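Quick one: the structure is below, questions incoming.
Taken from a larger complex, these chains appear in their original positions, while the remainder are omitted.
We call the chains A and B, going by the order they appear; numbering starts again at 1 in every chain.
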Amino acid sequence: MNRPIRVTIFNEFIHEKGERIAKVYPKGIHSAIAEKLSALGDYEFTFATLDMPECGLSEEVLNHTDVLFWWGHLGHNKVPDEIAQRVRDRVLSGMGFIPLHSAHYSKPFKLLMGTLCRSKWRENDEKERIWVIEPSHPIADGLPEYIELPMEETYGERFEIPKPDDVIFISWFSGGEVFRSGCCYNRGLGKVFYFRPGHEEYPTYYRDDIARILHNAVRWAAPGNITPPSLGHFEALEQVHDKFAGQDDAARKHLNI
Amino acid sequence: MNRPIRVTIFNEFIHEKGERIAKVYPKGIHSAIAEKLSALGDYEFTFATLDMPECGLSEEVLNHTDVLFWWGHLGHNKVPDEIAQRVRDRVLSGMGFIPLHSAHYSKPFKLLMGTLCRSKWRENDEKERIWVIEPSHPIADGLPEYIELPMEETYGERFEIPKPDDVIFISWFSGGEVFRSGCCYNRGLGKVFYFRPGHEEYPTYYRDDIARILHNAVRWAAPGNITPPSLGHFEALEQVHDKFAGQDDAARKHLNI
């Protein structure tokens, strides 16, 4: 793309208004992510939070979004169904979608997956080691073979998701769990990347390695030059018996026809 | 399974009440399928149609269903959302689900896929050749390498579905289209198999080869002995330092411990 990638970050922005979490993310998780990404590429950011009209996700905003991040937890049910469906529909039309951490349980992710997306969890200050399973995938570009987060919330399998198109990361937790922490899907014309880390109590989104992953994911998920397939009634193949019908100019020229 | 597989066939049962289609399926598509399957295995059938209370799909019926077939076309929107969600939830709990032909556009299939499941189509009396792509998959058991239907409705790609876990069949149509006609998915604890053929104007479901596929699909989709994973809060691994903790009796006996 020759223009900035238009990234919208939806963050419910509830936890960070309490004193304890404000110490970690004083300007909100959305701002922290945007700051880190700004250092890595040419982005145009829009912020959307739960307290804005339409959660900040009007048709206008979504129609000008290439990739949408989603961070939510306490407020999942406060997002109107209509907004969740609007996000789903935009993904099907090509918008990239990157749900983070507890957004595995957000309405638009569940709509896109077709499952309830439940898992195990535990808040126990455990170490997380994120292993790169597909080192040549664009989302793993430039990463070491694992990333160690000294403390994170623990999530555990079985994660109730459809089989991912690609599993880029698998996490190890010191308390005994594993988790498919980086999962790619296609839905309609859009790409979806779920990424696990990012509990509000830990400064995970300030890390350079995590920022690199989000940067890679945006570039992977941003729509290219996609031709939407025609749908509905469709005429049968014309029974042309011309050997060169449809041959393009280059070929015709070459063959002197 | 040592007991009959409990198969529920939902058929909207609208077309067959008109004179023209009644000539093809006088007792309804559901009856034709049940008759053919009866010859192949030990099944216990329940019929469900749109004009029954709750579409014939009460909690009671679904809780006693191992595998649910779904045939619908004109009446998709007459199925209440609540019934569609009930079907979705039962699939996530382990029920097999086999949407047929135009049921690609039924509410429960769309809920489970997370996409709108649109495609191209044409009613043109074209020949369909269904090629077996995965000959060793249980759903292809005992089939020839292709099946030829002298006339069927044409469906064409792009079929707006998530990438299937397995594509068992790809159809060729004489008018110029291809279609992923047999697609397997897991959703939660349940298995889903979409199978394309079966337009109401053609006697497709009377064919032995088609019946064989449906029979194979039921056996593949029927739930086995599944342990539902525990979900939600989960304790960390106990730090046991006994070398044989958890070793089972056989091993203990062998090792004299």
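By definition in this document, contacts are C-beta pairs under 8 Å (C-beta built on N, C-alpha and C of every residue); 3 or more make two chains touch, one makes a residue touch a chain.
Keep in mind that this is a model prediction, so the values were computed, not measured.
Trainee: 2 identical chains shown; how many in the complete assembly?
Mentor: Assembly-level count of identical protein chains is 4.
Here, only the chains that are shown with their structure count from here on.
Trainee: Provide the C-alpha centroid distance between subunit A and subunit B, rounded to the nearest whole angstrom.
Mentor: 30
Trainee: Can you name the residues of subunit B that touch subunit A in the complex?
Mentor: That would be residues 88, 92, 111-116, 118-122, 124, 126, 154, 156-158, 160, 162-163, 165, 174-177, 185-188, 229-237 of subunit B.
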